[in-house]
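All protein chains of the complex are present and in place, except for one that has been dropped.
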Amino acid sequence: MTLFVAGISLILLAGLTVAVFGRHPSFGQAAFRFLVGLGCALGAIPALAVLAGRGASDVRIAGAVPGGEWVFGIDALSAVFLVAIFVVGAACALYGVAYSGHDQGRRPVSGAHALVALLVAALALVVTARAVVPFLIAWEVMAVVGYLTIVFEPERAEVRRGGLLYLVATHTGTLALFALFAVWGNGAIDLTFASLAAHPPVSAAAIAVVLWLALVGFGVKAGIVPLHFWLPEAHAAAPSHISAIMSGLVIKMGIYGLMRVIVLLVSPPIWFGWVLLALGAISGILGVIWALAQHDLKRLLAFHSVENIGIILLGLGAGVLGVAYGHPVMATLGFAGAAFHALNHALFKSLLFLGAGSVAHATGTRDIERLGGLAKRMPRTATTFLIGSVAIVGLPPLNGFLSEWLVYRSLFQGGIITGGARFAVVAAVALALIGGLALACFVKVMAVVFLGLPRDTAAAEARESVPGITRPLAGLAGACIIIGLLPAFVLPSVFRAGSLLAGGLPPDMMPLIAAANAPVTAFVLALAAGIAVAWLVLRVLSRGRRARADVDTWACGYPLPPTARMQYTASSFAAPLLTLFRPLAGVSVKRTSHSFTTHVVDPVLAEFMLPGWRGVRHVADRIRRMQRGRISLQLAYVVAAVIVLLIYLVFRGGAT
Amino acid sequence: MRLVALCALPALAAAMAFATSARRFVRWRIGVLVAVAATHLALVATLWIVPAAPVLGGWLAADALGLIVLTLTSVLFFAATLHAVGYLRRERQRGGRVFVGGLLGFLCATSLVALSQHLALLWVGLEATTFTVAPLIFHRHDRRSLEAVWKYLLISSVGIALALLGLFFLATAQTGVAGRPLVLSDLLAHARDLHPAWLHAAFLFLLVGFGTKMGLAPMHTWKPDTYGEAPSLVSGLMAGALTSCAFLGVARITQVTMAARMGPFVQPVLVGFGLLSLAVAAIFIIGQGDVKRLLAYSSVEHMGLLVLGLGLGGIGAYGTVLHVLNNGLAKAWLFLVVGNVVLATGSSAAAANRGLVRTLPISGALLVLGLFAVTGSPPFGLFLSEFTILRAAFGAGHPWIAVLMLLFLAIIFVGMAVMILEMALGEPEPRAGHAPESWWLLAGPVGLAAAVLLLGVYIPGPLQHALTIAATALGGTAP
Amino acid sequence: MHTAPQLVLLLIMLTNFAVLGTTRLSTCIRAVALQGLLLGVLSLLLARQFTLHAGALALGTVAVKAVALPWFLEWAIREASVRREIEPLVGFNASLLLGALAVALAFAITARLPLPGLREELLVPISLATVIIGFIVVTGRRKALTQVVGYLMLENGIYLFGLTQTDSMPFLLELGVLLDLFVVVFVMGIVIFHINREFDSLDSARLEELTD
Partner (left out) sequence: MSGSALAALVALLVIAPLLPGVAVKTKSVLTGRRGAPVLQLYYDLWKLVGKRSVYSATTTWIFRAGPVVMLVSVVAAALFLPLDGRAAPAAFDGDLVAFAALLALGRFALVLAGLDTGSSFEGMGASREVTFASFAEPVLFLCFLTLMLATGQLSLSGMLGVPLLAAWPRAAASLGLAGLSLFVLLLVENSRVPVDDPATHLELTMVHEVIVLDHSGPDLAIILYGSAVKLAVFGALVTEVFVPRSGLSAPASFVALLGGLIITAAAVGVVESSMARLRLTRVPQLLAGAGALAFFGLILLMR
């Protein structure tokens, strides 16, 4: 744990130095890069140790505030998230230094770097806090610093609006968490997680209240469908490295929270499993449909975060059902799949967001309808974005496939055992649909942004980003490939986290589960080798005849070569799919005699949240008209109060 | 002896300030103000180290609750005086003779309230605060501040009259009971055999009377006008110190009723007032146009929380006493920051102050942090007290109260966030000059902000001890 | 209605209704002055034995409530050239009806609040009635001056109630009188003067600029 504390203090020190040396950024940023890198490395060591099986001691600080002592510790669950936090955190911090370099003139950039460092430290503390008060403090610091990093360019109205939506959503979520820990802490001696676990709510009603509060409180942060409305707005507003941290790490804290509640609650009820499964399927399917409808690159990726959270919830739901119905193998597989997908999603989602940032940085726009043909001009960004896309769609050689495979296995495990959990198998069909739609979406993004002809001058003159930006991209892509090709190293530690969540596994189960993992390692390596060999063979075969590469694309004999305008655009590509999901997709089509425009809106935000808030405003305005400022009216209120109390005195007062 | 000095010193200084002529002694008068504030703070500090014995035959004593309110008042007054130095230097109106005199009178009155063990003495102290603050509110001498002071006086006087009637009821409840009339210690000793019906009536009238001074809904209507029109420095003092002293009055009578085992009668009333105040604050904060009026309604909200915590009992009492401290510090911090903003841009309307983060960087940052503090975000102290009150609500078996409370807190957060963030981050008007933020104006808010942040993370030993005693006195327990 | 104190109490009740019913500002002020006088007389009647303190208290009350304050209010009317009639927010007969209701409520409350050893059982209900009627006048009238009169009646009601405690709480009544002195003379008087200079009328309805 001392290494962890050293790591955190180094990261905070990095934030401090870059803020202090604001005036001469060259030294400040260099020190920042070094300290953040070192801090993240040091912090990751104890996490990796715990994942490898060696335990880590707790750090206890005497509680000077009501609520018992402050405890920090790392167990298998925290370790998985810590690894994600430090890897992605370091990548985004370094990316941020290079990315906001060009903003140097317009606004003080050093403050933003310091906030990023503070955000990473707060994330690490959220995951290791083992008592309610430090957990909530770290949670809110993360939320507030998150807001401050989002409004990096406050002069733009949409940035302020996105930031405000984010802040309001997280704060209401935090209030739900206050209620959660207040209800749960009722019976406990003090507010450490250990005593909460020792005194769980007993009656079914109390458990239901706790779980629903957890779902709302953590659901808002994770972006589960009805509560996801802030996510696309905040991501579109934030600079790319902040969106990467937000999507990669901050929304994972919602998932971590749900997992921590499951660990503390030891035996969650059956209905909770079905609710998680249902929410996962809804979030997944709606998330990917809305993503298909988007034109803004960052909004598209944000909706994909909602989809992947849906997949993680499917894993969680399967795990909870396993525990509730008493199938430890199903439980461990489900929780391991959820934790592994959270880690993987942190990696490839931040890779995609950083890639999107590099594209936005080079072309100055996020609207994919005006991009195209960037693969030739930005080869490194294109390749890493392709790796990220293959990973997020869950295609074999990379890490996305492995975590989805674990979730599938957990659902299949539920299927073949007789008993209530059999119906969980239907969720596997939902997961398949999500996979199919995700493939459609990312083919669209890859093709429209990187392939074909540039649709606008901005895309035509784009140049590859500075190494400071592409190096983190390469690092994250490398991480995805390594985890994808060498699962043997990662699966045991992920199963350790899964078994912790499943309430400890009987000893003989672990080798059985691990045994099934060995062949998959072989399969993935074989596939990669197969592709490489085939590529070489084809290269050798066609070496003899030099291929002609200067001809125009075949346009069925039409004399003129196809121009950029003839290419499929993002909305035309997704149109067939969206017409099938017409009511859900949130695409409003405006047809006039001479124009045809589609406008994409987030249905939950547009039809529920904003009208709801306008309704509250309307009621408040009507009541406020009472305070017209006339003195006799105001005195009448005082008199009314006295009269009411007198009546209360007459009825309730008397002899008691 | 120190207790008498605490009250006498400011009174003396106030008299001197009034005596000297308006024009010539300006710099000397500000010096006296700061000196008195400093010595007052030092004296209070010694009270913490070496507790003082009751004096004047038990009429003045520093018990746990009184000491906490006294410390809060003294700290706020010191911060306000630092701010006043900068303020008076900019607002060179009529030499500030009335201003400084009023402030010192205010300090004397609030010290008297905090230390008095005799309820009538407490009533006189509160009455004195009304009159010392009236000229301060009227500082700008324009039509709007005239209307504000007129309404403040009329409603406060009606409230104080009701409190006097309540005192009479309390005295009648004590007829034929041993102990000196209206002295707190005797009341508590013989609480069980006080006449129940009269004690009920006394509690109700004292609650409405002191509630009017606190600004509980529905007696809160003077608050937005007064805080809106008075100089921010004065609004800060009123929102922080005056409301806490008024709450002290409510706390004293609650102590008596709790000692007389009248919980079932008293608590529903307190909870009712608390929830009503939260509701009124929530309704009036949405779509608010003026930042000072916004903070006034936030003060109504926190007064509601104080009374709600008291009404819930159990650890709620501890939460309430802690919240008195936190709320006082946070309110003063925000009002002083808004004072800087108004000094720089000349108007407290939200539309006029945009892009504060760039025109007044430190004040802008403090304003945004203040928003998070006042709405109860964790690193700050207010989270702890509100969280304790929430636990009390669930503990007392009233989940619906907690749900209502959270609902109102959420609406209030949205209302405040929309306005303050729009002010802090909006597009600044081209004409907004970059007035340099003088260190005098910033010392107060920065110090208070540090205190609120400290209280969120660490409560010093003696303070924790005092909080526990106060909570048990109010019929609750420490968490 | 045989004992003198009860007669005085009834007269006080009459003055209450007079204030409620009158349309002229000057009769209003004279009624309150009369009420102050009656209070002084009552405090003498109720004192068990004539002590220096009781005499001084009665004299002080009469001096302040019956003479000084009404003179000051008259001066304010002349100074601020205020129009003489009262513009009520709540109609005159409505006020009288409310006054009657107030008396009923006062008697209901006194029934619930038995006071042991009280010599004059009419004292408590009448004082509560005066307080509530004072409220009605304060909230029911438009002109600032009439609100001050209403406030004075409120004070007289509280002073009346104070008489029940003369033996155990000698100095408490002085507090009440002191309050009157402060509230009316120092503060409302000056403010009324300013209002008239700024708004050239004492109509408090004009003071409505501060709204949300």
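Order of writing sets the chain letters: A, B and C. Residues in each chain are counted from 1.
One rule holds for everything that comes next: a residue touches a chain if its C-beta (ideal position, glycine included) is under 8 Å from a C-beta of that chain, and two chains touch if they have at least 3 such contacts.
These numbers were taken from a predicted model, which means no experiment stands behind them.
Q: Can you list the shown chains that the omitted chain is in contact with?
A: A
Q: Using the touch definition up top, pick the residue from A:S267, A:S542 or A:T597 that touches the left-out chain.
A: Within the whole complex, the residue contacting the unshown chain is A:S542.
Q: Which one touches the absent chain: A:V183, A:I207, A:A428 or A:L500?
A: A:A428
Q: List the residues of chain A that touch the chain left out of this view.
A: Touch set of chain A with respect to the missing chain: 372-373, 375-376, 382, 386, 390, 393-397, 401, 404-405, 408-409, 412-413, 415-416, 422-423, 425, 428-430, 432-433, 435-437, 439-440, 443-444, 446-447, 451-453, 516, 519-520, 522-523, 526-527, 530-531, 534-535, 538, 541-542, 545-556, 562, 564, 566-568, 572-577, 579-580.
One rule holds for everything that comes next: only the chains that are shown with their structure count from here on.
Q: Make each chain a node and each touching pair an edge, then name the shape: line, ring, star, complete, other.
A: Its topology is that of a complete graph.
Q: Going by CA means, which chain is nearest the middle of everything shown?
A: Answer by centroid distance: B.
Q: Name the two chains that are joined by the greatest number of C-beta pairs in contact.
A: Summing C-beta contacts for every pairing gives the maximum at A-B.
Q: Measure off the straight-line distance from the CA centroid of chain B to the CA centroid of chain C, and report it in whole Å.
A: So the centroids are 31 Å from each other.
Q: Mind checking the centre-to-centre distance between chain A and chain C? Centres are C-alpha means, answer in whole Å.
A: 69
Q: What's the distance between the Cα centroids of chain A and chain B, rounded to whole Å?
A: Spacing between the chain centres: roughly 43 Å.
Q: In chain C, what residues contact two or more other chains?
A: Answer for chain C, listing residues that touch two or more other chains: 109, 112, 135, 138, 147, 204, 207-210, 212.
Q: Can you list the residues of chain B that touch 2 or more other chains?
A: Residue numbers touching two or more other chains: 150-151, 154, 158, 197, 201, 224-225, 284.
Q: Which residues, counting only chain C, touch chain B once they are in their complex?
A: 109, 112-117, 131, 135, 138, 144, 147, 151, 154-155, 157-158, 161-162, 164-165, 168-169, 172, 175-176, 179, 182-183, 186-188, 191, 194-195, 198-199, 204, 207-210, 212
Q: List the residues on chain C that touch chain A in their complex, please.
A: Of all residues in chain C, those touching chain A are 89, 105, 108-109, 112, 135-136, 138-142, 147, 204-205, 207-212.
Q: How about chain A: which of its residues touch chain B in the complex?
A: 64-67, 133, 136-137, 139-141, 143-144, 148, 151, 154-155, 160, 163-164, 167-168, 171-172, 174-176, 178-179, 181-183, 185-186, 209, 613, 616-617, 619-621, 623-624, 627, 629, 631, 634-635, 637-638, 640-642, 645-646, 648-649, 652-656
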